[in-house]
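Beneath this line is the structure, given in structure tokens, with notes to follow.
In this view, the complex is presented without one of its protein chains, the others remaining in place.
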Amino acid sequence: MSQTDAAAMEMHSATGLPNRKILMWAFIGSECMLFGSLIIVYMVYRGKSLVGPYPADLLNIPFITVTTFVLLMSSLMMVLALSAVQRGDMKWGKIWLFMTALLGMVFLGGQVYEFSHFVHEGLTLKTNLFGGSFFLLTGTHGAHVAVGVIWLMSLVFMAQRGRLTQANAETVEIAGLYWHFVDVVWIVLFTLIYLLV
Amino acid sequence: MPRRTPWIVALLTLATISLGACGGPFPQSALDPASDFAWKLQDLFEGIFFWAVVVFVLVEGALIVAILRFRERPGGPEPKATHGNTLLEISWTLAPAIILVLIAIPTIKTIWDVDRPARGESLVVEAVGHQWWWEFRYPDLGIVTANELHIPVGQQIDVRLTSADVIHSFWFPRLGGKRDVIPGHETQIWFTADSAGLYLGQCAEFCGLSHALMKMELVAESPADFEAWVEGQLADAVVTDSVSFAEGTQAFMRGGCIACHKIRGTVAQGVIGPDLTHVGSRRRIAGGILDNTPENMERWIRDSRGVKPGSLMIVPELDDETVSRIVEYLQGLK
Partner (left out) sequence: MAVRSESPAASASHAHEGTYAGGLLSWITTVDHKRIGVMYGVSAFFFFLVGGLEALLIRLQLGSAENTLIDPDLYNQLFTMHGTTMVFLAIMPLSAAFFNFIVPLQIGARDVAFPRLNAFSFWVFFLGALFMNASFLFGGAPDAGWFGYANLTSTQYSPGMRVDFWVIGLLVLGVSSIAAALNFIVTIINLRCEGMTLMRMPLFTWMTLITSFLLVMAFPAITVGLVLLMFDRMFGTLFFNPMAGGDVLLWQHLFWIFGHPEVYILLLPGLGIVSEVIPVFSRKPLFGYAFVVYSGILIAFLGFGVWAHHMFAVGLGPVANTVFSATTMLIAIPTGVKIFNWIATLWGGSLRLRTPLYFALGFIAMFIIGGLSGVMHASAPTDLQQTDTYFIVAHIHYVLFGGVMFALFAGMYYWFPKITGRMMSERLGKAHFWMMIISFNLTFFPQHFLGLHGMPRRTFTYESGLGFEAMNLMSTVGAMLLGASMLIFIWNVLGTLRKGAPAGDNPWEGSTLEWSIASPPPHYNFRVLPVVGGRDPLWAEDLTKAVPGDDPSTPEPHMPGPSYFPFATAVGIVVMAGGGLTLTLPVVLVGVALVLFGIYGWAFQPLEH
């Protein structure tokens, strides 16, 4: 992740792909197994809670549809950000990166709102199996989004100080890979949790 | 390597293999089947074992021959750099595959033969695992007992298993394989004992401090003897007309024991611990680990956690006389 290590090592690439890109793809593979396992837990315990509140009582599909749309749009922002940086247009690169992070924060805000609403209605981690598996699954996803937001904002600050250049396009691309992955995971979660109630 | 090394290795191997004979007799052995279920497993095992020996001899043999034959000899020729042989690869992929099929077929047959609910007439027994004792109920006969299971020879027994706390495993090696007992689930196992006798069992899934001390016994007896046992079990607790009996009863009822134990026909109706209605006629106590003698029973009551670390049997401080009265009372509950 260092800016100057590209020149530091006389490393060639046997595949032509940069090391950090392969690292991110391998990491994403591992994360698929992580979310896969969490999803299995959620699915196994669907309908098994002995006491309420139950999903049908609480899940607000219209609201989450909006936040899902927001997250999807953030991926579009990310694509625009990468394109700008690759062109060398740091002004728009910074703006789109910030927009990506901002929409991510809006999504997270929606999650926080939803979670506190559920708690208010009597659903916590400990209430029943739905509470435990729902909060764990969506909470893990939310944590991943939060990490992404911090990463993106770091890139924004770097750009602000002129330390993000066209030469760092690869860094933005890799952040983009992570961000898109987190978005795709949400699509799956949204489908399984909200649409298949 | 010196020339006598292969012989030493061969001798050691032979010695190692004969170890199985060391230390008998083995009253809890899976290699001494005594039920239909156990025999099915033994027959399957013998078939697999045969192939394992064949493969062992062939492959270890090839290895040893290779080592002996191709030892570096000074001035010997340079080895030929062979890189592979596709035909050989196919052969030694197919050969093990064929052997595995020969093992898989009886395996699958046996799976479908044993992994099913009991068929036909059975005597149903419910086994509940506790830390660290076994509860046995006969729902159709109305009997509840602990740690010692009686069954009639030649009758299929349909065991329904569950746990009251953590995972345990029900295992009488001579009568067949084991079945885990899992809280929140009911599992099943069935078997028909070939012959009368005493069969030893042990919990076979790590369940905490005294896992090693969670044992049970099974008495297989003639139908007539079994009927007699059932009758005895169905009766309420024995009442003896004597002063010491009355004092013993009082000591038991007042000693806190009724919080956990049940003695039918008395005010003791606790369900947390083993049913003691006929405890006097059991061979063993304390979850199958102590012979049922007055001395052992006294030791168990006084120091349950010393005998069985972690035991949930908490006995308040009782003086010697009270304890011996209780023991005398319980020993009389035949």
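Labels A and B are assigned to the chains in the order they are written; within every chain, residues are numbered from 1.
Everything below uses one rule, namely that a contact is a pair of C-beta atoms (placed from the backbone, for glycine too) under 8 Å apart; a residue touches a chain by one contact, two chains touch by 3 or more.
Since this is a predicted model, take the numbers as computed values, not measurements.
Touch with the chain that is not drawn comes from one residue among B:A10, B:I67 or B:L198, which is B:I67.
By the touch criterion stated above, the residues of chain B touching the omitted chain are 1, 12, 16-17, 19-20, 22-31, 40-41, 44-45, 48-49, 52, 55-56, 59-60, 62-63, 66-67, 70-73, 76-85, 88-89, 92-93, 96-97, 100, 103-104, 107-108, 110-112, 114-116, 131, 165-167, 169, 171, 173, 176-180, 182-185, 187-188, 200, 202-213, 215, 289, 309-310.
Where chain A meets the chain that is not shown, the touching residues are 1-5, 8-15, 17, 19, 22-23, 26-27, 29-31, 33-34, 36-38, 41, 44-45, 48-50, 125-126, 128-129, 131-133, 136, 154.
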